[in-house]
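So that we are looking at the same thing, I have put the structure below in structure tokens.
A selection of the complex's chains, in situ.
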């Protein structure tokens, strides 16, 4: 089974660079279920990191081109490599055969299976409302205990892993003690690739979901069992159904 | 007061062309409250019409550039010229002084003031779920009776006004009789600029909201009274707050 | 356009007296959109102020007589001059041509357009639950962060404006910090006519809605565009439809 | 135990007259639990019947005077004699020792104990929305399958009992078959005093609640066990707490 982790920003062109892409691919391959080959690809232009609704929207066009190309090339499943699932609805409209998985929705549903109310630890005030919408659109608003922000820019998270882990634990503790969370989700891919989930579980005593692993798990299961998204729910855009290409959709 | 109606697609480059832009500007100016000057502007590149979630996302980047320029040029209020309010959350992040109004949210709130449950008459299966999300995000999911689709491509709506009016009335009648709607909203700007609201009200006996007029009303009121959006709710993206420009946000 | 602000209590007969009515009319006229003439009228008997559900109900009969007379006299729109919208449902049943606006519903819907969750600052424990019902009936229960009470009798609010402003700011701060409000609404007409909205916005940094201005804005827009309430939602009482008068409805 | 059934309209002055009051008292006494003495009293002025929100509000002032007098005279419990519980919130504000019961809320809660979703059979379009609010305010919106209207004026219901029973059964059947109701409630006191509950249960095979019996049951239980309403939930109006009388509350 071939799963592609599609990064909706040009990470290879940022300070993190190709080394980080490779590091992530190694982790993904290490985490993947048996029989799965994971590769990482990023778009060549887009936001360096996604910390606002604006950056979410802006990432969609290039990501759509990457995802439709990956489907055409035969990928079994594609993981949208950003916790906020930017444009997942659009990607489902544009694809039919390939499984497309958003880590945000995948981890929210898994979290709801592990307890009664989950909390999300994330990294920017600017995504709190977008994440709340994500959970509501997944149908799980009633299972969300809260969202806590660790105030570190995404791009600086990895420079001091220990400090980041401590601040994430503080945020998680607030969610448990004040908001009644009994499960936590890491709400940011950079945290996920720092593997803060194990730290937090050890410190806080509740299950902590890593959204990358959650997306891998759901991508694998859906591809294995042929569970594609409903085209009744996500119809192909009328112009594409009538024969237009993605290029034709944008005029001017 | 200067209000700009910002079309998130390059209408001037489509078959409708500049003539339609002028026609819409005339209607807007005719409908506008006293003391308001309305102009119409469109982006120079983007989707020809917005009939899917994908086209919504894709429209945001150019619209954001137009809207931030309009704010810088001193517009008092900007109406996002598409019923589905594509990227309204992002536009609120990027602006602070100018009022930014989405016709979808504006007409949903006005509809909720006129009755108990409203229905939306729209034009494409592909926007039903995005519109449902829009209403839910406005906090009004419980006031939505339903969404009915008139199966005509947006770009053909105006070619046979009478046929379009009849089909819209059929859809409205279903919403009233089967779903219990007591107020209707036209869920598409092309319908709005055909002024189908008066036809439907006469035929169906319930209030029918034209989203263009709804957006004009809310834009005028908010600019008059200085009701800007909450920056606590829509914080400026971290990189912009730190001095970056919109150009800097997109890499590659 | 003629808008009448109908006070559902006999203010002219209280200590505040006609002077306060005139002061309010001047403010209303100053705030009104271009082309609008606003007059103030009060009922000649009823509660001196409305600080409980009981006083709300008791105000309705005289207010209904005033409002139906104003409609008959050609008013374009009538604003119910009490934040709690007492009897708004009944007034919609009794009218058809004139626009009738409740400041509570109007400001709740406008607040929901400015952010994600709004808080209400009001003046009596006795209206907290009635206001919660008002917001729920407007369909916006999910957008209400909370209601905070400034413990000052309505009729003493204006005697020490600075003290009132400070206490209102404390209440607003609690709504923001503890309950997560990102927009505030003044939940009392006396606060509104003290123009505490500007003070609070300056002190607290979030949008603050003045319900009098909100009602003016919605009344103007609805009258301008002909958006009357749905008679399907608010049917004329059966006896009136059969020819009875308001006098006939009350026996004994 | 002394329970008073307080009719919020001057029935003794209508065509139904004192004979109907006596007939209702006899039924109430026959239905009452052991040890209960029930008397019927009506207000001397107010709406002849309550078929709209307007008539609900207008009934409150006189009913409040009756109810507070009954409390002062030592009644153990007072049943508000109208299905729609008009002004129940206000009556709870004004009383403290006596139990005050609304048949609408009482029967909604009992219905919810007998099945999963209940339907209400009522008699006027004008009360559908007020009843929906009543159920929502009781916290039971999610348990309401629907409300069906038997189109007969309240005051004519009793003139042809068989015809009324047939039409009520039709309405009940719609609620069961189309809306999924598994319990029914008679939503009108005139139907209740026609004892249509037995007819409907026999015809439709689901439990049917008579709101008069429901109110009797709850009044008896609450008086027996001393379950008064929460004064935290229904605080005494500030002016009354400070020593004013009901008369003082209305000026002019």
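Chains here go by letter, A, B, C and D, matching the order in which they are written, and residues are numbered from 1 within each.
Quick note on the criterion: a residue touches a chain if its C-beta (ideal position, glycine included) is under 8 Å from a C-beta of that chain, and two chains touch if they have at least 3 such contacts.
Quick caveat: nothing in here was measured; it's all calculated off a predicted structure.
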item: Whole-complex copies, counting every chain including the 4 in place; value: 6
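Heads up, the rule we're going with is that only the chains that are shown with their structure count from here on.
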item: Set of chains adjacent to chain A and to chain B; value: none
item: Fitting chain B to chain D on CA atoms, where both chains share a sequence, rotation angle to nearest 5 degrees; value: 120
item: Distance from the mean Cα position of chain D to that of chain A, given in whole angstrom; value: 54
item: Distance from chain C to chain A - Cα centre to Cα centre, in angstrom; value: 45
item: Interface hub residues of chain D, defined as touching at least two other chains; value: 129
item: Graph class of chain-chain contacts, one of line, ring, star, complete, other; value: line
item: Every chain pair in contact, whichever chains are involved; value: A-B, B-C, C-D
item: Sites on chain C touched by chain D in the complex; value: 9-10, 13-14, 43-48, 51-58, 60-61, 64, 86-87, 89-90, 93-94, 124-126, 129-130, 133, 136-137, 153, 233-235, 237-239, 249-252
item: Residues of chain C that touch chain B when the two form their complex; value: 31, 33-35, 101, 105-106, 109-110, 112-117, 138-143, 176, 182-183, 205-207, 209-210, 213, 217-218, 220-222, 224-225, 227-234
